[in-house]
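A single protein chain has been removed from this complex, and every other one stays in its place.
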Amino acid sequence: MDPTRIPLFDLAEKRLTWTAQRQGVLAGNIANANTPGYRAKDLQSFASLLSGGGAIAPAQTQPGHLSGTIPSGVASVSKDPPQALSLDGNGVALDQQLTKVADTETTQSLVTQIWKAYVGMFNTALGRPS
Amino acid sequence: MAGDLSQTMSVSASGMEAQTVRLRVIAQNIANQDTTGTTPGADPYRRKTVTFETTLDKAVGADTVSVKNVGVDNSDLPQRYDPANPAADAKGYVKLPNVNTFLEVMDMREAERSYSANLSVMQATRSMANRTIEMLK
Partner (left out) sequence: MTTIPTLVVTPSAAADAYNQVARGSSSGVPGSFSATISEAIAQAEQTGHAADDQSMQAISGGGNLTDVVTALSHAEMTLQTVTAIRDRVVQAYQDIMKMPI
């Protein structure tokens, strides 16, 4: 067992990457809230990313090809299901997007705090001043 | 890779920039709502419009926005009977700008709302970046 690769920290890293990526997608939605024909996008949920559904999976064009056993870890971006469109075809609801942004920020805050708590506990056990 | 979150901030910055242009055009429209022509039969100020377009930034998977063009609203110009006006045509009618103040003010409110939404996202992104750096402390 590699003591530097602790599962909890690995998971926290993945989650933080996910939140940073999602923030980018949501920022794009809000910036394009008035662009004609623009549809809101979102990142796939973290749960589905963990269960192996990444953006890049090996293509199986022959029966003998292996399917990907290692999740790619890159979340895929997809368009939100069509809701009420405005006259110019824009599909961005600002309130909904802002709620998602707040949600993403809260998640990132929680994960960084958990990370810091664990680093603190490691320091305590090792006898270092934290 | 200094990038993920700071690229997101440039997306929000582009949104704020675009809404600023929109506000400027609205202000121009409202300021010129009574600007008629100076010679007989001349056209008055025509309402300006702003069109946005998306530019996909493949690295982030996020879309920045920019102003595609500032166009002119070619709808019909209202007319008013005013023979004494220098812009009155042969029949004494003056063409007026096609600016509806009420609509412009509504548009302005929307632009403000979009602007502050983009600003909120930028602030949220900055907090996230700060918190990430604080993890080291």
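Order as written gives the chain letters A and B; numbering starts at 1 within each chain.
FYI, a residue touches a chain if its C-beta (ideal position, glycine included) is under 8 Å from a C-beta of that chain, and two chains touch if they have at least 3 such contacts.
Values in this document were obtained by computation on a predicted structure and should not be read as measured data.
Contacts of the undrawn chain with the visible chains, over the full complex, involve A.
Taking the complete complex into account, A:12 is the one of A:12, A:40, A:77 or A:94 that touches the chain left out. Although one chain is not drawn, its touching partners on chain A can still be listed: residues 7-8, 11-12, 15, 45-47, 50, 107, 110-111, 114, 117-118, 120-121, 124-125, 127.
Operating definition for what follows: only the chains that are shown with their structure count from here on.
Across the complex, chain B meets chain A through its residues 4-5, 7-9, 11-12, 14-15, 18-19, 22, 51-54, 60-65, 110, 113-114, 117-118, 120-122, 124-125, 127-128, 131-132, 134-135, 137.
By the touch criterion stated above, chain A contacts chain B in their complex at residues 16-17, 19-21, 23-36, 38, 41, 77, 94, 97-98, 101-102, 104-105, 108-109, 112, 115-116, 119.
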